[in-house]
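Taken from a larger complex, these chains appear in their original positions, while the remainder are omitted.
Going in written order, the chains are labelled A and B, and every chain counts its residues from 1.
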Amino acid sequence: MPAKVAVYRKEHFNAAHRLHNSAWSEQDNDKIFGKCNNPNYHGHNYELIVKLVGEPAADTGYVMDLKVLSDLINETVLKKFDHKNLNLDVPEFKNLNPTAENIVIVIYNLLRPNIDAQLDVQVRLYETERNFVEYPI
Amino acid sequence: MPAKVAVYRKEHFNAAHRLHNSAWSEQDNDKIFGKCNNPNYHGHNYELIVKLVGEPAADTGYVMDLKVLSDLINETVLKKFDHKNLNLDVPEFKNLNPTAENIVIVIYNLLRPNIDAQLDVQVRLYETERNFVEYPI
């Protein structure tokens, strides 16, 4: 009986963003988001780890070729996010606050349809070394 | 339907400790705890990662503001542990051996009552880069 193994691939991208809720007053935005609400944006080196769970194929010994997974992450996620302003350049955040929580959900939704349905997918996103998120749970 | 996301915050503290069981002979303490039983103490740079699981709020996009979580960890844990001798300065270890396992349980019990009951809490503690623990499972 084949055994399930988790495989992980780490990638990174650099982006600008601003945390803001347009339904709120500037005062409330400032109170809740503090310096993350700077109207001229700030930015991060985001680290992204994609986890797949499945059975290694008998002939290759791979759950998925991590070079192929890396290419897929580049094509599906990094081309949209790397060296971009998440609020202005990425349509998914036109009406969605680009918190780490919302970014990781968007990334998962971009990747999931492009990965074999027999594999479980989970995404971890580091906004800084000290603040990071994971989805789904 | 909102989705559950895990958020993580990393903090650190520096402390001295000694592993010792006062019910044992010195010989037994030495046999079991080795150089960790040095009566004059040794110390570590502890790294602490607190994980919360919950649904991001619709208006903020936050499971919990990690700045607020950081302040809470500082107030609840770091003020008691940082630059302290765990055996002598922290009452919880008066009769409890400050192994990494026992420290992580104490930290969880300090944090849990101060965090929204709807959020799951888990704590990881690095004693060194090579030895670390997690609670609860």
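Just a few scattered comments:
Definition applied: contacts are C-beta pairs under 8 Å (C-beta built on N, C-alpha and C of every residue); 3 or more make two chains touch, one makes a residue touch a chain.
Keep in mind it's a predicted model, so treat the numbers as computed, not measured.
Counting every copy of the one repeated chain, the full complex in this structure comes to 6, with 2 of them shown.
Note that in this section only the chains that are shown with their structure count from here on.
Between the Cα centres of subunit A and subunit B there is a gap of 28 Å. Taken in their complex, subunit B has these residues touching subunit A: 3-11, 53, 56, 59-63, 65-67, 70.
Within the complex formed with subunit B, the residues of subunit A that make contact are 19, 21, 23-24, 32, 34, 96-102, 104-105, 129-137.
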